[in-house]
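The other protein chains are all here in position, but one chain of the complex has been omitted.
Letters A and B mark the chains in the order given here, with residues in each chain numbered from 1 onward.
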Amino acid sequence: QQAETPKGRVFAAPSARRLARELDVDINAVDGSGPGGRVTDADVQAAANGRMDSGVEDSEEESD
Amino acid sequence: MVVGDISTGTDVLVIGGGPGGYVAAIRAAQRGLDTTLVEKDNYGGVCLNRGCIPSKALITGADLAHEAGNAEEMGIHADPAVDMAQMVDWKDGIVDQLTGGVEKLCKANGVNLVKGTATFKDENSVRVAHGGEGQGSESIEFDSCIVATGSRTIQIPNFDYADDPVLGSKEALDMDSIPERLVVVGAGYIGMELSTVYAKLGTEVTVVEMLDDVLPAYEDDISKVVKRRAKDLGIEFNFGEGASEWRESSDGGITVVTETEDGEESTYPADKVLVAVGRSPVTDTLGLDAIGLEPNEGGFLETDDYARTDIDHIYAVGDVAGEPMLAHKAFKEGIVAAEVIAGEPAALDYQAVPAAVFTDPEIATVGMTKDEAEEAGFTPVVGQMPFNASGRAMTTGHTEGFCRIVADEDSGFILGGQIVGPEASELIAELALAVEMGATLEDVAATIHTHPTLAEVIQEAAENAEDQAIHTLNR
Partner (left out) sequence: MVVGDISTGTDVLVIGGGPGGYVAAIRAAQRGLDTTLVEKDNYGGVCLNRGCIPSKALITGADLAHEAGNAEEMGIHADPAVDMAQMVDWKDGIVDQLTGGVEKLCKANGVNLVKGTATFKDENSVRVAHGGEGQGSESIEFDSCIVATGSRTIQIPNFDYADDPVLGSKEALDMDSIPERLVVVGAGYIGMELSTVYAKLGTEVTVVEMLDDVLPAYEDDISKVVKRRAKDLGIEFNFGEGASEWRESSDGGITVVTETEDGEESTYPADKVLVAVGRSPVTDTLGLDAIGLEPNEGGFLETDDYARTDIDHIYAVGDVAGEPMLAHKAFKEGIVAAEVIAGEPAALDYQAVPAAVFTDPEIATVGMTKDEAEEAGFTPVVGQMPFNASGRAMTTGHTEGFCRIVADEDSGFILGGQIVGPEASELIAELALAVEMGATLEDVAATIHTHPTLAEVIQEAAENAEDQAIHTLNR
């Protein structure tokens, strides 16, 4: 449901963007739950957790 | 730590002590890295010594003198006399304090300071020539290097800055008297800022510009406001002409000769001529050949999102790393380079670099214009508020200009803003935060703004974009 953000603009606070880098999350691929679709810290954290969860489920896929 | 002629080693070597370099060095040292900063000249670079700070000091001074002399309507009757040498002394005092401060901050943070000119020996060492006779040189080995050598004024044929009547921006900031007549070559931001200074001090200023308008980097309705006011200040503009030469004239002054594309000549009498046609990066004196690093067409060192050049452990920041050539972009790149070297998850992921022009009135912009937003694929909505509807602006006697906000129609996200008017350089800070945070029009409109302030124009422009303005009629 993430509307395609034209040309590299990310609608997220600098702190959320740093968190995404820290957790190795591609913030462009995160669904934003904030006003207008802004990506929040919680969204980034959820994306990281989700990936970890799916990482556990499909552990073979992760092996690259 | 570093002793002459003996090769020493450092974790991080920073070349150049301007805004990009000193900030990078301080941050690297703060991160516990052994850091060495090599600077051949004064600390603070162009910005502190002959750029941002001295120009803003003279702008403030000229502005105060001019304001006070033109405030009869307010009931203030004054005829200020300006002692230019004294104004320049005052400015020099500020510069000294700031450059001394940079040196102190470097030392307090544990940065090793080395005076001299660095050139690459190989990918992991430089040679530092201490300059001056018998000063010798030394080698410094490094694990990582940050190149922050900045930029220098471009010179045009027949106008040699060594000749007395020819001024670069540096010389124009160091005059000991106010010239009667000044020809300014170039109507970019430096040319326009300095033209305004001298026009306000009483100089007859004539601007010659190759292009067909002032401040081509800005939208027409913005540069128009500045041009109109510049004309009111007595500045004359001649577009479509390039300066070709100057000669001494019989009245003791000079004649500046210009040429159109078609070869048509004009002449302008003057006492001094200021050449302000741009700046180019300093890469030629670095010995880049020794490491096989090649500048791009513009002469800049290309870098990635981590401020790294093509050589992984060699970084470039500030003017030498590309446009926009602004001190605060250099700060940011310096910080990021140092943090990346320290192994932190830093990156150049900012959304926007604000920019200000300290003309009268000031211009300040951040993020996208309406056209840029369209090009990027947004459906932009625009809100505007003129300063002549601002109570605070009226009480300062400065009501020219407007504030514009550009947002994405669907989401309301603020994409950018353009302000031309009083204190634009300060007001843009709120919009920069809005752009960086992903704020919406509603966020800015709902934030209570102090009355009476100029900053209310930002709120009102956001409301206007939403058809919710109170103090102007909506679109």
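Everything below uses one rule, namely that contacts are C-beta pairs under 8 Å (C-beta built on N, C-alpha and C of every residue); 3 or more make two chains touch, one makes a residue touch a chain.
Please read these numbers as outputs of a predicted model, since none were measured by experiment.
Touching the chain that is not shown, out of B:V184, B:A230, B:V277 or B:A364: B:A364 (per the contact rule at the top). Where chain B meets the chain that is not shown, the touching residues are 19, 23, 26-27, 30, 47-48, 52-53, 56-57, 59-61, 64-65, 67-69, 71-91, 94, 97-98, 101, 105, 108, 326-329, 331-332, 335, 350, 352-356, 364, 389, 391-392, 394-397, 423, 425-430, 432-434, 436-437, 439, 443-444, 446-455, 458, 468, 470-471, 473. One chain of the complex is left out; on chain A, the residues touching it are 13-15, 18.
Note that only the chains that are shown with their structure count from here on.
Mean C-alpha position of chain A lies 36 Å from that of chain B.
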